[in-house]
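Yeah, one chain of the complex is gone here, protein chain that is, but the others are all in their spots.
Letters A and B mark the chains as written, and numbering starts fresh at 1 in each.
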Amino acid sequence: MSIADSSIASELSPVAPGGQVEGESAPGLSAWALALRRLRRNKAALIFGALFVVLVALALAAPLWAQVADTTPARNHISDTIVVNGKSEQVVTLEGVPIGPTWQRKFFLGADSNGRDVAVRLLYGARNSLFIGLTATIITTLLAVVLGLLAGYFRGWTDAFISRGLDIAWAFPPTLLGVALGVSFALGGLKVGPLRISGDSLWIPTLVIGAIGVVYLARPVRGQVLSLREKEFVEAARAQGAGSLRIMFGELLPNVASTVLVFFPLLVANAILNEAALSFLGAGVQAPSPSWGTMLADGVLLLSTAPHLTIVPGLMLALTVLALNVFGDGVRDALDPRAKVRLER
Amino acid sequence: MGRFVIRRLIGMVVVMFAVSVLTFLIFNVIPNGAPEDRMAGRNSTPVQIAAIREEWGFDKPLYTQYLTTMKKVLDGDLISYANQTNVIEEIKRGLPRTLALAIGAALIWFSLGVALGLYTAIRAGRWTDTLVTVLALIGVSMPVFWLGALATYYLGFKAGIFPNGGYSEIGEAGLWEWVKHMILPWCVLATLFIGVYSRVLRSNVLDTINDDYVRTARAKGLTERRVMIHHVLRNSLIPIVTLWGLDFGAVLSGGAILTESVFDLQGVGQYFADSIDQLDVPPVLAVTLFGAFFIVLLNTLVDIVYAALDPRIRLS
Partner (left out) sequence: MSRTFRGLACLSLACLAPLGLAACGGDDKKSAATPSGGTSSSSTGSTGGRITSATTSFPDFLDPALSYTQEGWQALWTVYTPLLTYNHAAGAAGATIVPGLAEAMPDISADGRTYKLKLRSGLKYSDGKAVKASDFEHTIKRVLNLESGGASFYSGIVGAEKYIKDGKAKADIPGIVPDDATGDITINLVDPDGRFPYILAMDFAAIVPSDTPFENQTKNPPPGVGPYKFENVQINRGYDLVKVPSFNVPGQQVGKLDTIEVEIVKNRRRQTQDTIQNKLDYMNDPPAPDQLRDVRAQYTDKRYKEFVTNSTYYFFLNHRVAPFDKPEVRQAVNYAIDKRSLARLFGGLLEPDCNFLPPGMKGYQKIEPCPWGDPTAAPNVARAKELVKQAGVAGQSVTVYGNDEPEAKSLAQYLSDVLNDIGFKAKPRIVEASVSFATLGNQKTKAQAGFANWFQDFPHPANFFFLVDGKTIQPTNNQNFGNVDDPKLNAVLDKANQNADIDAVADDYAQADKLTVGGAHVAAYGHRKLTVFYSERMDFENCTVWHPVYNLDFTNLCLKKQ
C-alpha cells in the first residue's frame, strides 16, 4: 500500500509564491495556459489520458452493456446453455468450469464459476472500483489539506496536537489497519452516532482507504504551509487586515491545492490498487458486488481451467492504473517542469 | 547529536504507547459485538466465553483491560483463542520468513532501482529512457497479487522451473532450495518498488545535475565520472535512502501480506491475514503492534541517519 505515497511526499516540493506555476513566461500567456501547452506536447500523457476517459466511459456505460447482454452483474446462469459458433455449450460445466470468452453478445468475455457474465461484471466492477478510488482520494485530499493547513498555519499547540496524531497514525501498518478495519466493518457495519452504514456498502472500503491515505499527504502539506506562511504575500495579506481563515483559505489554500492536485491522478491510481488489494483479501468490497479485486480473488482459484477470469480483470486494473500514472506524470511535468530535464542544455 | 537521538528514542516510546492504546481500542471497542465473542473467535463455547470474560476482565473498566492485555503481550503469554497456540511463538516462527522476503526484495529493488534510475537519468530524453520509464510504470501499475498468482502458476506449476509456493527452511532442505522458493516472491515484490525508485532517483539526479555546485565541480575540471558519483549520486541518494528505510519498514510490518499469501510463505503477514479471517483478535493485535514497532523503529533510524548527514535537521 501507499508506496507511491512516500515518493509523493519526497517530491512535494514548495511551489513558487503567488500560487503560480513555474516556467518561463512567454509574453501574453498565463502560466496555466503554458502548462496546458506543455501537456499537449506530451503525447504519451495525452494518449493515456484519453484511455482513462475511455475506461471511465465504459464503466458508466455498464447498464447499457447489461441490456445488450440481457443480464445483471448478480444474476447467475449457472445451468444455462448457449450457442457458440453453432455448437451448444454449457455456461458452467458440471465440474464447475465456466465458459471462456465467446465474443458474442452474451458472455462476451466468458462466465465466472457462478455463471455470471464476466463482461457485465467487469464494467460494473469498474464503476465500483473507480467510484471507490476517486471518492477515497477526494476524502484523503480534503482531510489532508485541512489538517495540513491547520497545523502549518497555527503552529503551536494545534500543530503539536495534529503532528503527534499524524506520527501515531503513521506508525500503524497501513495494510494491516486497512484489512482489520475492512473486515470488522464489513461484518458489523459502521455505526457512528446517527450514521449507520451497512457492512456491504461501498462506503466502507471508501472510508477506510480514504482515512488511511490522509497521513501520507497531511505531512507534506503541513511542511509546505509552514514554509509558505513566511512568504511576503502572506505578510501582505495580514497587513491588509485579513483574518486567519481568509489567509488560510484565500491565500495558502490555492498554493497548496495546486501542488496537491498535481498528484491527484497518482493518488487515485494508488487508491484503486489499494481497493483491489483489500477486496482480494476479503476486506474491501463484499460479494456479490463486483469489483476488480473480488473478481481477481475468484479468478485465481480457477487459474488453470479458466485463466480469463484472472487475466481480464487484472489487465483492466493494470491498464487503468497505468493510464492514471502516465497521465499523472504528464500533468506533473506540465505544471512543474523543474522535475523534468531541460533538454536545451 | 546525542540529544537528538535521545529525543527521537523517547518519541519512539511515546508513539508505541499511543499505538498500543489505539490498537486496543480499535479491536475491542469499535467493532460490534461483545469483545469476548470476538476474542473467542470461531470455535467458541459459552464456557470459553465466560472464562475469557473473567480472565481479561471485560466487565472491568477499559484501562484495566488494556493493562491485562499489554501484560500478556509483553510476557509472551498471549494465547490465540482459535487454536490455543502461543501468538508470540507463531510470530517468532513467521518472522524469519517475512525478514527473508523483505530483505531480499529490498536489496533487489534498491540496487536495480538505483541502477535503472541512474541509467535513465544519464540517457535522459533518449528512447531507452522512455522504454525503461514505461516498463517501470507498468511495474508500478500491476497489482502484486495478480503478478504473483500468474508467476507462480505459469513459471511454477506449468513450467516446473520454480516450486509451487511455500517456504523451505535453510536448515531442512539446504540453501539452494530456500533460494528457489524465494526468487519469485522477491522478484514480484521488488517489481512494485523498482519502478518507483528508478523514477525518483532519475528525477533527483536530473535535478542535481543542473545545480550550481555540480557545474562548479565540472568547471574545476573534475572528470564526469567523479562528478556523477561524488556529487550527483551522493546527493540524489539521500532521499532515496530515506524512502528505502520507510518502505522497508512498511514491507516488514505487514505490507507484504499479499505476496506472502499468494506464495503461501506463512510469514507474519499471512498469519495476520489468516487470523483476521477467523476474527482471532490476539494475533491481530500482536502483529499490529509488532508491525508498528518496526515502522517506528525504521522511521527513527532514518531520522537519525538523515540528521547525521544533514546538520540542519538536528537543529530544528
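In this section, contacts are C-beta pairs under 8 Å (C-beta built on N, C-alpha and C of every residue); 3 or more make two chains touch, one makes a residue touch a chain.
If you're wondering where the values come from, they're calculated on a predicted model, not measured in any experiment.
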**Request:** With the full complex in mind, choose from B:T64, B:S111, B:N164 or B:T223 the residue touching the hidden chain.
**Result:** B:N164
**Of A:G115, A:G284, A:P313 or A:G330, the residue in touch with the unshown chain** = A:G115
**Message:** Using the document's definition of touch, tell me which of A:N42, A:N76, A:T175 or A:S201 contacts the absent chain.
**Reply:** A:N76
**Residues of chain B (touch criterion as defined above) contacting the omitted chain** = 37, 40-47, 83-85, 90, 156-157, 160, 164-166, 264, 274, 279
**Prompt:** Which residues does chain A use to touch the chain missing from this display?
**Reply:** 74-76, 78-79, 92-97, 113-115, 187, 287-288, 301-306
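Assume only the chains that are shown with their structure count from here on.
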**Request:** Starting from the mean Cα coordinates of chain A and chain B, work out the distance between those two points in Å.
**Result:** 22
**Residue ranges of chain A in contact with chain B within the complex** = 1-4, 6-7, 10-11, 44, 164, 167-168, 170-177, 179-181, 183-185, 187-189, 191, 269, 273, 276-277, 280-283, 296, 300, 303-304, 310-311, 314, 317-319, 321-322, 325-326, 329, 338-343
**Complex contact set, residues of chain B against chain A** = 11, 15-16, 18-19, 22-23, 26-27, 30-33, 124-125, 130, 137-138, 140-146, 149-150, 153, 157, 192-193, 196, 199-200, 203, 206-207, 209-210, 239, 242-243, 246-247, 250, 253-255, 257-258, 261-262, 269, 272-273, 276-277, 279, 284, 287-288, 291-292, 295-296, 299
